[in-house]
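Complex shown without one protein chain; remaining protein chains in place.
So, subunit A:
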């Protein structure tokens, strides 16, 4: 490729509200989803282990925060998502999938029913967080498919911070008493360091923790207040990736894409019982057939023998050496001290203990199917 070939197509990399804050904290910035973001501060391994033991602060402001309001907004969202949206109580959050007509996954997301008290002033509406790399496509898809009487607001002036780890609740409750009463997948309005925030007890590390929506102009103040707590350190994207991989959580654009379906992706829990029975979401017939008959390929976790990581793009081979699947994420697990991977393998080889042959740049590796997650989830569930 020559320089002239790239000049015609210059993508702008944008700065997020905490850009200067990350740089001042020693964050090494990389481009991700069209933004400058910190890949690491002191080092991925140390940041990963700190989060598993204490609390890590992640800037996830690249993600899309959307609010939906209007008459019959729940019914409208149910046309596009396989979740029971109508049955979602106020302040309740659910994981769901934006599906194409053929049942392929366009994005994975979190959706919450808003109560009267929220910074978004949208009682009866829904708050949704979608992936950063897909948010513009999601918004276009949603606008195209939702009735005109549904209002979709993109909260581009809100930053999003995640506080994750076993000590997250201790640190946050000191600043926002009462936040400890939230349980996994519930949300509410809280004032933190004098700032009106929207807080959910959820995350992407497998640990207990919170995700906090904050006005962009107050993001630095909030980040400073959180990092002033002795349990909290800023954590980069590198550890975010290794943490979610150990926790068995898929990353859109890698482990999920329009070619994968909820059943193949082992995300059957995202298909609510009422919706499975009633249908009315994109790809229902295909997805139900796959659920009944089993998918051709299935997403699994592998522990790879030897120390060398097997990464995204490595082939899954059958007994004859033909490619029958693919590694979609892979790396090193700091918690286990082993190479681990997420892969799509033939359903017949997807049971725990199955031995999977992998080919990475001509070198053969063996992966053992291991139950997800590799590091147990430690969510703060209701009644736990």
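Here are a few things to note about the model shown:
We take it that contacts are C-beta pairs under 8 Å (C-beta built on N, C-alpha and C of every residue); 3 or more make two chains touch, one makes a residue touch a chain; residues count from 1.
Simple rule for what comes next: contacts and distances are computed from a predicted model.
Going by its UniProt record, the hidden chain of the complex is named "Glycine cleavage system H protein" among "XRE family transcriptional regulator", "Tripartite-type tricarboxylate transporter receptor subunit TctC", "Glycine cleavage system H protein" or "PhnI protein". Only one residue in the set A:13, A:39 or A:315 touches the chain that does not appear here, and it is A:39.
Across A:188, A:309, A:325 or A:367, the residue that sits in touch with the chain not pictured is A:309. Against the chain not shown here, subunit A presents residues 39-40, 43-46, 48, 238, 241-242, 307-309, 311, 331-332, 334, 339.
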